[in-house]
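Shown below is the structure under consideration.
The complex is shown incomplete by one protein chain, all other protein chains being positioned as in the whole.
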Amino acid sequence: MEESTPPPPPNESSPPPPPPAATSGSPTDFLKGVVGKRVVVRLTSGVDYKGVLSCLDGYMNIALEQTEEHVNGTITNRYGDTFIRGNNVLYISAAEAL
Amino acid sequence: MLIFSVFKTLTDQTVTVELKNDLSITGVLKSVDQFLNIRLDSIKVLDETRHPHMMAVKNCFIRGSVVRYVQLPAEHVDTQLLEDATRREAAAQAKR
Partner (left out) sequence: MDPSSSGIQEPFDLIRLSLSERVFVKLRGDRELSGILHAYDGHMNLILSDVEETIMIVDEEGQGAVNIAKRKMNMLFVRGDGVILVSPPSRT
């Protein structure tokens, strides 16, 4: 309480600039940026799902639209919407410019 | 919690539990806990010739994590009730 506290930084100075997309930023920033974009979701089994990322949650459960299932290079299924259980996800990759 | 409640309403009914090692056991559901561990009585293994070591077993405890499916008696499942309860639990989940 009585310790000398440094004065708070001036608040009206310019806020930190937003990170340039796709070159830096936290994983969370990446995920926020990629919602609504075309993505590739690779599962640990090696199967890829390509589609538009509707949303995701903290477990990396994923909702995809216009989904194509790719098994070693060939399309094996198409789904309108898909829910992918997060534990199966290896990575999410942006398939278009952010 | 919802699924736990469903299993509780099915105690004393006959169910078939299919394990991840493909063993299928039919028996009377005696009890279930929050991990969906299951106790079965008067059990019968589907393919006894393939699992001869199970022939003398009359009741068992199944760890929830090794279960793949449980086939339920449809006549004792109120699907409308289930859907309403699921929506209610989803709404409660969304609030926190």
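So that you can tell them apart, the chains are marked A and B in the order they are listed, and the count of residues begins at 1 in each.
Operating definition for what follows: contacts are C-beta pairs under 8 Å (C-beta built on N, C-alpha and C of every residue); 3 or more make two chains touch, one makes a residue touch a chain.
Since the structure is predicted, the reported quantities are computational estimates derived from the model, not experimental observations.
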| item | value |
| --- | --- |
| Touch criterion as defined above, residue of A:Val35, A:Ile75 or A:Leu98 at the omitted chain | A:Val35 |
| Residue among B:Val28, B:Ile43, B:Val57 or B:Leu72 that touches the chain left out of view | B:Leu72 |
| Chain not shown, touching residues in chain A | 35-36, 43, 45, 49, 52, 54-57, 61-63, 65, 67, 79-85, 87-88 |
| Positions on chain B where the hidden chain makes contact | 1-3, 6-7, 20, 36, 64-65, 67-74, 77, 79, 82-83, 85-87, 89-90, 93-94 |
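What we mean here is this: only the chains that are shown with their structure count from here on.
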| item | value |
| --- | --- |
| Chain centre separation (chain A, chain B; CA means) in Å | 36 |
